[in-house]
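Missing here: one protein chain of the complex. Every other protein chain is in place.
Showing chain A:
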Amino acid sequence: MINNYYRPETLADALALKKQHGDEAAWLAGGSRLNRGSFEHAATTLISLEKLGLKGIEVKDGSLEIGAMVTLQQLIESTETSEELKAVFAQIFNRNIRNQSTLGGEIAAANGRCEVMPGLIAAGAHVVLADDSVFSVEEYLQAEDKALILKVVVPANLKALKIRKITNSAAAEPILAAAVARKADDTWGIALSGVAEKPVRLRDAEALVGESQLAEGKIEQLQKVVSDSIKPVSDFRASAEYRSSVSGVVVVRLVDECAPISKSQ
């Protein structure tokens, strides 16, 4: 039951309202997560972010800066967004949802199966919070007490960003989703969702791939590193064994798409 609904026009007012209502209040962005399933959440006060601005999309200092209230569909339609990043946001099949879902809200929801998060983590995206702190998306997802997201910053000078998800049907949450980014400095970002409570970054795999151009002989090693880096659980979508096995396959393919694996050895 929502007893209070606020639409503050300044960030200061918004933060004051949150302080006033404490845990009984929730931030309301697009509402695609918060309102889902007939509003089955505990909040009795909602603080809308609608009037706070937070809707800009601009390239700044080699990065794409995205206001937290920008929807996934707006990002897909923006001329500022790269094609590879558009593909990340289009991972959510349903356009109605993409029209409602904001990037800030999607990150704040911290859904472990979210199709979008691996792309953001692999790309090295970070969030700027209302308390002026800055966290990588990965760190933010793992954190417990989190301030309001104002902005999401995605490096725009990636050499490549490739994504893949495996799902039982188009509109279902995926069994797993993966993303691999090759960055401007030839370091790598590799991330998965669906294999843990929260989306995860695979640093060991990144290091292995970053050592040198991946050769065919290292494929099995990479697959093993990927499998060893995750601890998936079984659910009705698939077994942990399946997730573990296929994660490696998918990551290798994405690495190959970013920088073709050498077939010479």
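By our rule, a contact is a pair of C-beta atoms (placed from the backbone, for glycine too) under 8 Å apart; a residue touches a chain by one contact, two chains touch by 3 or more; residues count from 1.
Keep this in mind: contacts and distances are computed from a predicted model.
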By UniProt, of "Sugar ABC transporter permease", "ATP synthase subunit a", "Transketolase" or "Molybdopterin-dependent oxidoreductase Mo/Fe-S-binding subunit", the chain left out is "Molybdopterin-dependent oxidoreductase Mo/Fe-S-binding subunit"
Contact residue for the chain not shown (choose from A:N94, A:N157 or A:T187) | A:N94
Which listed residue, A:E84, A:E115, A:E173 or A:E206, touches the chain dropped from view?
-> A:E173
Quickly run down the residues of chain A that touch the omitted chain.
-> 1-5, 7, 28, 31-32, 35-39, 46, 48, 50, 71, 73, 93-97, 99-100, 166, 168-173, 175, 235-239, 241-242, 245-246, 249-250
